[in-house]
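Provided herewith is a single structure, encoded as structure tokens, for subsequent inquiry.
Missing here is one protein chain; the remaining ones are kept as they sit in the complex.
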Amino acid sequence: MSVSSYVTAGSVDDVLAALAGGARPVAGGTDLVVGARSGKSSLPESLVAIHRVAELRGVRVSADGLRLGALASHEAICENEEIQARYSALADACTIVGSHATRAQGTIGGNLMNASPAMETGGPLICLGATVTLRSAAGERTIGLADLFTGPGKTVAEPGELLISVDVPAPAAGTGSAYLRLEYRRQMEIAVVGASALVTVDGGKVTDARIAMTALAPTIRHVPEAEAALIGSDGGPAAIEAAGEAVAAASSPISDVRGSAGYRRAMAAVIAGRAIEQALARARA
Amino acid sequence: MTAVEEPRAAAFVRPDGKEKVTGAGRYTADLNLTGQLVAKFRYADHTHARILRIDTARARALPGVLAVVTHEDVPDVLYGGMVKDRRLFAKEKVRFEGDIVAGVAATTAEIAECAAALIEVDYEPLPAITDFEASMGEGSALVHDDWESYEADDALLRDGNRLGYSTIVKGDAAAAMASADVVVKSRFVTDPVQGVPIEPRAVIAQWQGDKVTVWTSTQVPYAARGGIAHTLQIPESNVRVIVPLLGGGFGAKCDFHFEGHVAALARAARRPVKLVFSRREEFFAVGHRREGMVIELETGARADGTLLARRGRLVLDKGAYCGEGGFFAQMAAMHALGPYKIETADIESSLNYSTNQPSSSIRAPTAPQVCWALEQHMDELAEALGMDPIDLRRHTLIEEGTVTATGQKLERIAMKETLEKAVELIGYGQELPEDEAIGVAVGWWPCFAASSGAYVKLNGDGSGTIITGAQENGTGAVMAMPKFVAEELGMQPEDFSILYQDTDAAPSDMGSCGSQTTFNSGRAVIAAAVDLREQLLDAASDKLEAARDDLELVGGAVRVKGSPEKTVTIADLAGSGTFHGKGSGEPPEGPPAEPAEGCVGRLGLESFHAPQLIAHAARVRVDRATGVVRVLQVAAAHDCGRILNRLGADGQVYGGVVMGIGQALSEGTQLDAEGRHRNAHLTDYKLVTASDAPQIDVAWIETDTPGAGPKGSKGVGEPPCVPTAGAIANAIAKVIGSRVRSLPMTPERVWDASP
Partner (left out) sequence: MKVATTLTVNEIAYPVELDPGTNLLAAVRDVIGLTGSKEGCDDSECGACMMLLDGKPVNSCSYLALQAEGSEITTVEGLATGEKLAPLQAAFLSEGGVQCGFCTPGMLISATALLDQNPSPSEDEVRIALSGNLCRCTGYDGIIKAVLSVANAV
């Protein structure tokens, strides 16, 4: 039950050595410690605290794209003006995660590796074409974020692997993005339904689109049928509605205390449609 | 009759404030005693089952375990409010998810938890009885096989799973209904709701010889003392209950709860024992939630809106045990009448056992749900009549001189004035966006007269101490006592300290329930101050050689009227003798009522003592595509008599309205088929946050209602959460064009109801 080993890592190498020995990483604690307290899963026997590792920090925006260190907090991301302007869906997501304390302490690495199908940041980053870099004592690999998730709470990461950074290519000119969730309250929500949209417009036409759905399937994933409904269209109401319907059709929601599957499916179309509208408005602005 | 417009600057700052903002104040969970053990409970493994065997051997053998207690270790007695139907530790049967089979005291929480899990309990599972409407039907299995043997109040009219039954009958409702121009009929269902004080409950018990001291987070220390004494079969004089700062209650901490279990564990372990609930336990294990209900209403009216007949059928989920909620059937029936003039009535109300969590008083018990249903029903009637809902209420609300359906002749009250004020504050009739609307609801709530007692003593330096049995739950009602005393004695409120929340110090008191602290405890404190004043006048009369009638108490001194040089300070008098006043005051008589012979299940609620009247108006925005509702503004107008502390009274309304919004939109306990909680945590039992709380405009209509409490006050704490959900429901219905008939009105339910 109790934690028998705890080290504070000073470098990535320290972390990888600890992971190789079976430790689990802890950064902001917002998922790991809460999970243990609420009885969902006990704390791991061996922990490596990674919050002091300087190499894992930082939010860097360049002409080529965005690099987020695993320790980048939701607060640091959503307060970054360049992210707000060019990677809007990600800023939207980080702005509404938990409370101001969750946003200050919770990290992008922790959020992604927790692999909740209801997480806010996953959909936007998938739409933005993010890749994640995983490193272990044996080496490093970079994979598309969409390929990271395999199921609720499950990723392709091996036990010895640490998420080092998230890289996002710069969106093309004429691109706008947005993330929206169905909110019963304005704050302190867990997405019942969430949708991310990224669209590129050129003249009157939608030339590219990425649509992802959140809390509607065992993992967050993009919806090619919705994207097809938009690409080549004028981005008008009919295309938006068709894309929203495609999201609903692709969803496989569950019924639970937060809502029935039928309600979730209906809301998938509504929320996806609104996310697309907002992304289009931003693309055209 | 005037609306009070007192500036906030005149407000009074609570004496317990500094310790609360600095973190110095101690709540029960903040206390620790030398040698203290940790208590954990073994809860029922089924919601309904016969217990075949309990074996505690393995738990007792675990190192660090100092006591394991079951029904075998405590006296074989039943306890409860109007029905004694419960044991501290389950014996023959478990009857809900939170029934306690055993308690463990151990050196650490981990060991106690482990030991609780090691207790072996064999059961014969029985079918859960979750449908409280069906549970009173012929042939339904019984929650309490021995119900007939229980000690109980005969007026409850118990029968099998029906713990309480009450009717209100006036005239020939069937004939009047048949003669009506318009008849509307509605059915509503409500989910159970939780009190959710932010402080989870905590209890510490320590024995010294035959006497036990219990520190506990209760709203009712004297009831807690009585419960401990009864369940452990010891005299009340051997039980001292102390309440440190209390982190909110809202009714959930009324009643005797876990003090007996912890005292039994401490006695068995010969150590102090501390229990602190987790938030999950605070949801499922407390025998104290707002009850689910089925509410069927039928009203017949003349074309001009006159209410000719009201029929009602109410079914309330009592859950597994009576607790102190035995009076709910009659209270709900009174709210099915509502504050309206009705010519005939035929209302029946049943309070039924089930194997769900027990229901008991939560802030204005039964009223918010019935009011939510009735006020929607009244709007439906207005629509059927082609009348504006405000005009219908103007025509039908009670006023001075009204004789209610239970035969109470109402004296001076300001029901209609609260309606007009709420309508004015919200700007009823204004142009609104198509997704917004304003809804209005009204309600009522009685004062509860009860005995209380207090002492006021002077210290040698002329300062004073007030000793009251009143319990402070956060409202600040007790904090007003120094003001009352100072006014009687010509002194300053700052001259007085308050000793409260210690059953060994003060006379018995009902506790912080029923909005009664100012009404009853305030009256006692004033009587004690008057007693003390008489003693001071006697002493000053000797000292100043002046006639008693010529003396007055002003500015901390007794002086001869018209001769300010002939003065003796209270400090001088105090040094010369022992002065202590005591008082209880006479509880005012309740107003008479003459209910028809057919009215049964009468528990004294057929007349409402000094009724408090409430009108709320809510402006909401509905997202039709999702069903998400945002409350943008609430106007709340109350007749609670004279307002003695505007800051405190306003605070009750702000908090009550926001609680009402939660009840309206997001707060509901969801149970599975076995009656277990599915959302016993704050992630999915959603309280209103600061970002969802709206602008709230508060107005007080001050009236002098006969039979009111000290200085013309009534009560303030409970009414603010009564009509909010009804007002919101009526606003939602205007936007979506149909009715949401389940409470809470979650986004999915609003979306489902939308045409």
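Just so it is clear, A and B label the chains in written order, and each chain counts residues from 1 on its own.
As a working rule, contacts are C-beta pairs under 8 Å (C-beta built on N, C-alpha and C of every residue); 3 or more make two chains touch, one makes a residue touch a chain.
These numbers come from a predicted model, not from an experiment.
Peer 1: Which one touches the absent chain: B:33, B:571 or B:682?
Peer 2: Checking the options B:33, B:571 or B:682, the one contacting the hidden chain is B:682.
Peer 1: If the hidden chain were put back, which of B:650, B:702 or B:718 would touch it?
Peer 2: Answer from the full complex: B:650 touches the omitted chain.
Peer 1: Tell me, which residues in subunit A touch the chain that this view leaves out?
Peer 2: That gives, for subunit A, the contact residues 2-6, 8, 26, 28-30, 33-34, 36-39, 43, 47, 49, 51-52, 75, 98-102, 104-105, 185-188.
Peer 1: Pick out the residues on subunit B that sit against the missing chain.
Peer 2: Within subunit B, the residues that touch the unshown chain are 8, 11, 13-14, 16-27, 29-30, 196-200, 245-250, 276, 278-280, 473-476, 647-648, 650-651, 653-659, 681-683, 687, 689-691, 693, 696.
The rule we apply is simple: only the chains that are shown with their structure count from here on.
Peer 1: In whole angstrom, how far does the Cα centroid of subunit A sit from the Cα centroid of subunit B?
Peer 2: A distance of 44 Å separates the two centres.
Peer 1: Which of the residues in subunit A end up touching subunit B in this complex?
Peer 2: On the subunit A side, the touching residues are 1, 38-39, 182-188, 190, 257-260, 263, 266-267, 270-271.
Peer 1: What residues on subunit B touch subunit A, complex-wise?
Peer 2: Residues 110, 280, 625-626, 628, 665-666, 670, 678-679, 681, 683-684, 686, 688-689, 691-692, 746-748, 751-752 of subunit B touch subunit A in their complex.
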